[in-house]
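First the structure, in the form of structure tokens, and then the observations on it.
Yeah, one chain of the complex is gone here, protein chain that is, but the others are all in their spots.
Every chain is named by a letter (A and B) in the order it is written, and numbering of its residues begins at 1.
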Amino acid sequence: MSAMLELEDFRYSYGGVHAVKGISLQINEGEIVTLIGANGAGKSTTMRTICGLTEPQGVQGKIVYKGKEIQKLSGHKITAMGLSHVIEGRHIFSKLTVDENLEMGAYLRKDTKNIKADKEEMYRLFPRLLERKTSLGSNLSGGEQQMLAIARAMMNHPKMILLDEPSLGLAPIIVTEVFKAIKRLNEQEGITIFFVEQNSKIALNSAQRGYVMQTGEIVISGSCTDLSNNEAVRKAYLGE
Amino acid sequence: MKKNVRMVLSLLVAAVLILGLVGCGTSEPTASTASAPATESGSENALEPYVIGAYMPITGTNSTWSFILERGQDLAIEEINANGGFNGHPVEIIRYDTTSSNEEAAKIAVRLVEVDKVDACLPSPMSNEIKASANTLNNAHIPTIVVGTSATLLSDANWDYVWRTALNTDFTMSAWESAFDEMGVKTVAIINSQEDVCVAVTQAMEELCAEKGIEIVAKESIDSADTDFTAPLANIVSAKPDLVCSYALEPGNVTVQLRRLGYDGLIIQRELPAANDFEIAGDDSRGWAFPSLYVTYTDINDCDIPYMRSFLEKYQAAYGELPEYEWVYRGYDAVMALWEASKIAGSNDKEAINEALSQVVCDGLGGTIDFTKSHEGYESFGSFVYEDGKFKEFNTWLSAGGYDAYKQND
Partner (left out) sequence: MLKFVTLFISATILGCTYGLISLSYSLIYKSSGMMAFVNPDLMTWGAFLGFTFYTLMGLPYPIAVLLTCVVMFCMGFAIQKGVVRNLIKRNVTPMYITLTMFAMGYILQNLSQLIFGSVPRKFDSIIPGLKIQLAGIQVQPEAIICVGVSLLIMALLQFFMNKTKLGTAMRAASMDPMAAESVGVDVSLISGLSWGLSTTVIAAAGILCGPIYSVSMVLGANLGAKAFAGAVLGGYGNMIGAIIGGLAMGFIETFVSGYISSDYKSLIAYIVLILFLFVKPTGIMNERAIQDV
């Protein structure tokens, strides 16, 4: 199992604030890995930077994807490399329909013939979206929007998907559904998944390995089973 | 870091805005002291110069032709200094820029009186700037010669010390008095813009028509800044007037659109249009008729008036081209009339010169300048029509059957 995505002594600062103070982590092919921590720990900043959505000036250290350094690249280039992202707050195209959103997901693809087939595949994986095929993005519920964002990310035929706080603003039942879908993608389609999550419980239940971040640093890491049984983690993040 | 950038940015924006306001003229006026071209006689440097203060819109929206006004003034001063100056004293001129602002003109007048203590003054040709500033000059008893054309400029204010050596648009109607009769005009349409000078001449035309029993079949007003005049012009054309009076500040576009709508008759202008008006109107400027003291020429051989021709030769020798706008003549005339007064007075004292001005009868570029009857130097003058690329004297053209021929060519 080779490292697909690696962070080497990654730092990020902006406006004089050191949001991330030097972290290293690695995600191997085929894994589901999570990064958890309290609000303001720096997880989202880390994720956004990996996705190429922050100012490159603040970056120090390396982010390596399949052997290539990507820390200074902008978002669209990273997507083009096969690293799709699902951003915090979902960000679907509100004035486009579900179907058009999926089309947009395939923006970079040149093989137009297969796009239709892939859409069908997405509708199979996310039946709810099939029902709402012609609805405008703004008319979907939070959970449906999240599914759409993930499906859209899939349309790019990515090797890896990054998710920034997928449970944000969703009801618990919906959250469970969303994470079921994420696990399906990993198990059935073989997509490597790395996600940042506020909801530590569902995170540790869904992923295989995890990292815990606190005030810009990684304080502990390991398999999710181990992390779930860890005293400190349980106290701080699982509310026990 | 962000705060600094924000501050710098806001300072930058503020600076740009302030520069913009400055451009509109809220700062102190700064002079461009232009000493008149040097004279030959060396003993003059012992004598105090006769100082003339001048101001005009050198920058701003009305600035296009100020440079030519300056040239007219300079040519006159050069000639005067080569021929004894004002009673032996060399003439110097101090210039200020009104930046096309009336407020600035007012400030400049105060400065000329109190700081520069000028002996005489040549204000801006813009009627509104004159109105804003001439009171100051008059109250200080400074002999002032204006070259603005608005009719009511002098008659409204009754200044003792202010005289005019340019066209008074009120008197322009005299050019049409007999012409309208001879042409057999029964109906007239007027289109005018809102500036004072245009409104004034419109009123004068309306009075003339009322006097003669000529019906005004259409009267439309327009905004000078606008570009499409089809609607008002359509109204005019459908009223089928014998004549159209176009009293707009810039006649080019109006004429082109008027012609396009099918009107081929004469178009009366309020004064000689500028060279670029002719450029814009192109062939459609055929049939432009206007009252004027003088015209501008593109070829010196077209000029058949001897004193004008010799002036044009002087201008060409100094600047390598012929003048494009008649402001140059106004500038020249104003200074020359002042000089004549100095000769009559025998002294450069302000009161003496002002008294002498009331006795001036001399040759100007537009004919005879005569201040004995009133402060208006030119009370009567001719008119011209533009045909075949040439300016033709109107009444001559009329009597020779030009108008009949023109109508037939439509």
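Heads up, the rule we're going with is that a contact is a pair of C-beta atoms (placed from the backbone, for glycine too) under 8 Å apart; a residue touches a chain by one contact, two chains touch by 3 or more.
In this text, all values refer to a predicted model and were calculated from it rather than measured experimentally.
Check A:Lys62, A:His91, A:Arg128 or A:Lys159 against the missing chain and you find that the one touching it is A:His91.
Of the listed positions B:Lys117, B:Arg260 or B:Lys390, the one in contact with the omitted chain in the full complex is B:Arg260.
Only one of A:Lys43, A:Lys119 or A:Arg152 touches the absent chain when the whole complex is considered: A:Arg152.
Contact with the chain not shown here comes from a single listed residue; of A:Gly105, A:Gly143 or A:Gly216, that residue is A:Gly105. By the touch definition given at the top, chain B reaches the unshown chain through residues 2, 5-6, 9-10, 13, 16-17, 20, 61, 63-64, 220-223, 225-228, 230-232, 234-235, 238, 250, 252-253, 256, 260-262, 276, 279-280, 282. Residues of chain A in touch with the missing chain: 51-53, 55, 74-77, 79-80, 84-87, 91-96, 104-105, 107-108, 152-153, 156.
Just so it is clear, only the chains that are shown with their structure count from here on.
The distance from the centre of chain A to the centre of chain B, each centre being the mean of the chain's C-alpha atoms, comes to 75 Å.
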